[in-house]
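One protein chain is absent from this view; the other protein chains keep their places.
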Amino acid sequence: MIDFINVSKVYGNGVKALSNINIHIDKGEFVFIVGSSGAGKSTLIKLLLKEEDPTDGKIYLNDMDITKVKNRRIPYIRRNIGVVFQDFRLLKNKTVYENVAFAMEIIGSSSKEIRRQVPMMLSMVGLSNKAHSYPDQLSGGEQQRVSIARALVNRPTVLIADEPTGNLDPDTAWEIMRLLKEINRRGTTVLMATHARDIVNAMRRRVIALEKGRVVRDELKGVYDYEV
Amino acid sequence: MIDFINVSKVYGNGVKALSNINIHIDKGEFVFIVGSSGAGKSTLIKLLLKEEDPTDGKIYLNDMDITKVKNRRIPYIRRNIGVVFQDFRLLKNKTVYENVAFAMEIIGSSSKEIRRQVPMMLSMVGLSNKAHSYPDQLSGGEQQRVSIARALVNRPTVLIADEPTGNLDPDTAWEIMRLLKEINRRGTTVLMATHARDIVNAMRRRVIALEKGRVVRDELKGVYDYEV
Amino acid sequence: MKFRLFKNIIKQGFVGMWRNRMMSLASIGSVMSVLIILGIILVIVLNINNLTGMAKEQFDEIQVYLEDGINEEQIENIGEKLRELDGVLAVIYQSKEQALEIFKKEWGDKAYLFEGLEKNPLPNSYIIQLKDIKYTEDVVNRINGLTGIEDIRYYKDIVEKMMAISNFVRAGGLAVISILILVSIFIISNTVKLTVAARRREISIMKYIGATNGYIRGPFILEGIFLGAIGSILAILIVSFGYKYLFLVVNERLYVLFTVYMIPYYEILDDIIIMFTAIGIGIGVLGSIISLRKFLRV
Partner (left out) sequence: MKFRLFKNIIKQGFVGMWRNRMMSLASIGSVMSVLIILGIILVIVLNINNLTGMAKEQFDEIQVYLEDGINEEQIENIGEKLRELDGVLAVIYQSKEQALEIFKKEWGDKAYLFEGLEKNPLPNSYIIQLKDIKYTEDVVNRINGLTGIEDIRYYKDIVEKMMAISNFVRAGGLAVISILILVSIFIISNTVKLTVAARRREISIMKYIGATNGYIRGPFILEGIFLGAIGSILAILIVSFGYKYLFLVVNERLYVLFTVYMIPYYEILDDIIIMFTAIGIGIGVLGSIISLRKFLRV
């Protein structure tokens, strides 16, 4: 499903964010990516989304080499992936409802589908009563949940989440995790970068640990670290 | 030092973010503000900074009623407070060094002071090697640490931090906490909104818990919640 | 599905324009301002051009003085030959008596000064009207070959000077208008560029969640069209009413001297409408496309 083969990334200013990464993720897996601040987690995700191009190596998504994909095709690749961004990336001049609906509009869903699907997603992340607020009028955690709802609304085959619980209290965080588990159970591959030691340790899923841009650990049923 | 007296805040769109808050914080205290997503933590902080005005009630800071302060005086109030914002609020077109130095420039510090103080702060948050990067070139956690360095560089009498560890891995988070503890030990009042249960429970400081805009718990040497 | 996408794009164009009210106003204002300036210059150039054209018409005559000794038949003969020349529109005979009448009329109440003349000193003449002033030289050369001609009076110097002025005004006007159109595209594309820059984050977010370039570009281009169209409609109204007012005022106050020389407002209206609409919308579309290019590469 997802393959990183000898992937390296050096940013324009010379920062080596990733060196020689090799990862294979199967369809339906649930993978945590952990590592200290600046280890390269977000960079790994940006490569998958073609927000950045790797300096070296190949990345396969659904058996397609996305490092070679033409610019015109990029949007169609992104549509298969639901993403929760670390900095949320909500459209400021659209309401919560419109932000989520927009993800459906761009793939040409019918307004009937949109009217059914969006409220359902919003209630799943506990934001039904904020549907008509603008992002500026939301708390940090609420914005993060809008971002989650938008990532899930098109039922993507892959869900990528960059610290989706960073701004959430433990209770809300666990609710979101239940949602992701459920989605994963139904067949969606989930890739989640996180610092939430409690969650990683409790879930007992595959853990890939990065350190200074290298994979230092990759275990099934892993834990956040060995200091626990 | 800080007093909230019967403070309520209703946002323009009718959301009741805070109702009848009464809090007294002494000079030199270290206070955690906890509560689920949307409980009103950030709103409380925004009131202290005069980013929002309370709908009702009075707020005293250093024995001054800041609800009555003239617009022209607001900057001088803010200079006594160091703030770590939940959304970082770094200046995009300034480097890390310049962002931190800017906080000193506006209060008219000498360039000698600036040249001594800024590198020291950056090394304390572990960002010496990123001094000349722009915020866009930083990871989420690195941005958060720049925000912390900027808040501390002027040695404010009050430090307000809105989830300063939300984007940090546990190790880095603990380092930051050690920094805050040290600053508090030297006499700075610290007010920190957080979801980090581990940290709150380990530190054993005063905890104020909000729920739907009300203070539901206020204990010295408290814990994050009773479910632990 | 295609239709639904299209509907969405149109809706977003409108919504975008409304939500960014201030910037929309700025863009409309810029299109309008530039078109108004263009209109002012256009009106000036068209009128100067028109004036020159009219002046030119008054000098497209050649007067051919005939020798005093020739008879009626010879006169007729010369007239025939003149009529056959290339570029000649009409030939009118003016006898020496008619010439004296006109001469006296020109002197008005001082005409008595010429009562004492022994004999009419003025010659018979033909007045040739040319199809166009450019035939002057040719016609004069041919007439020089005829017999019975005493003198040819034509306005060669004046003609040449008028031609030079006319060309000069036309070229100058064209240059000024070209510069103005470039300037306006520059201003508008800057405005749109800033508008787009202010929405750079929005655009990049759209791209990150899988919107195609066409989908993103659509509403912006539509917005550009709307803004350009509204700007040009306003400019059309202001320029045409302004010119109409000016025309009427001039007509009233300075009627003797001016009216005939000013192009009537109804004649200029069509040109302005077509030109402004085309330029306004063109600028809007061009501005949007140019400004978007950079930001779509995400």
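Just so it is clear, A, B and C label the chains in written order, and each chain counts residues from 1 on its own.
Going forward, a residue touches a chain if its C-beta (ideal position, glycine included) is under 8 Å from a C-beta of that chain, and two chains touch if they have at least 3 such contacts.
From a predicted model like this one, the values you see are computed outputs, not experimental measurements.
For the options B:9, B:130 or B:150, the residue in contact with the chain missing from this view is B:150. The hidden chain makes contact, of the residues B:22, B:93 or B:129, with B:93. Touching the chain that is not shown, out of C:17, C:42 or C:122: C:122 (per the contact rule at the top).
Interface note: of B:16, B:58 or B:78, the residue touching the hidden chain in the full complex is B:78. Annotation: of C:17, C:36 or C:143, C:36 touches the absent chain (contact as defined above). On the side of subunit B, the interface with the absent chain consists of residues 49, 51, 71-72, 74-79, 83, 85, 89-93, 102-103, 105-108, 110-111, 150, using the contact rule stated above.
To be clear about the criterion, only the chains that are shown with their structure count from here on.
Chain closest to the overall centre, judged by the mean of its C-alpha atoms against the mean of all protein C-alpha atoms: A. If you tally contacting C-beta pairs for each pair of chains, A-B comes out on top. Per-chain CA centroids place subunit B at a distance of 68 Å from subunit C. Subunit A and subunit B have CA centres that are 28 Å apart. For subunit B, no residue reaches two or more other chains under the stated contact definition. Touching two or more other chains at once is no residue of subunit C.
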